[in-house]
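The complex appears here minus one protein chain, its other protein chains still in place.
Moving on to chain A:
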Amino acid sequence: MSAVERIPILKIGDVLLASIQVDLQDRDVLALQEDLAEKITATGAHGVVLDISAVDIVDSFIGRMFATIAATSRLFDAHTVVVGMRPAVAITLVELGLTLGEVRTALDLEKGLAILAELGERAPR
């Protein structure tokens, strides 16, 4: 068995950024989900950005994990935005029949951060 690939989580202001650069095994995605939940509670972050610009496929398991990460983040008062989805991945997801639940998507990191800033302003803390 190969080791679990830990995806680094960076903090920028009150946003956490996880950039996925490897071909994900199911347990890597599960590890990311746990790491993010811990990091949100530790930092009080109000937003999570998942950068999937280097990801060449999203199947139903990976897609469901994005939805789960978003739902978990909501419990800690954080929103999740998935950024950088490749066109071929988007076309395939639609045909597969997968909806990403409460996951917001944005074209790139900059637009993703803008969405999070806007969501933060709408609900002042």
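Operating definition for what follows: contacts are C-beta pairs under 8 Å (C-beta built on N, C-alpha and C of every residue); 3 or more make two chains touch, one makes a residue touch a chain; residues count from 1.
Keep in mind that, in the parts below, contacts and distances are computed from a predicted model.
Among "Serine/threonine-protein kinase RsbT", "Acetyl-CoA carboxylase, biotin carboxylase subunit", "Dipeptide ABC transporter ATP-binding protein" or "NADH-quinone oxidoreductase subunit D", find the name that the UniProt record gives to the complex chain excluded from display.
UniProt protein name of the non-displayed chain: "Serine/threonine-protein kinase RsbT".
So which of A:A42, A:I57 or A:A114 would be touching the chain we can't see?
A:I57
For chain A, enumerate the residues touching the unshown chain of the complex.
Chain A touches the missing chain through residues 1-2, 23-27, 56-61, 64, 86-89, 91-92, 95-98.
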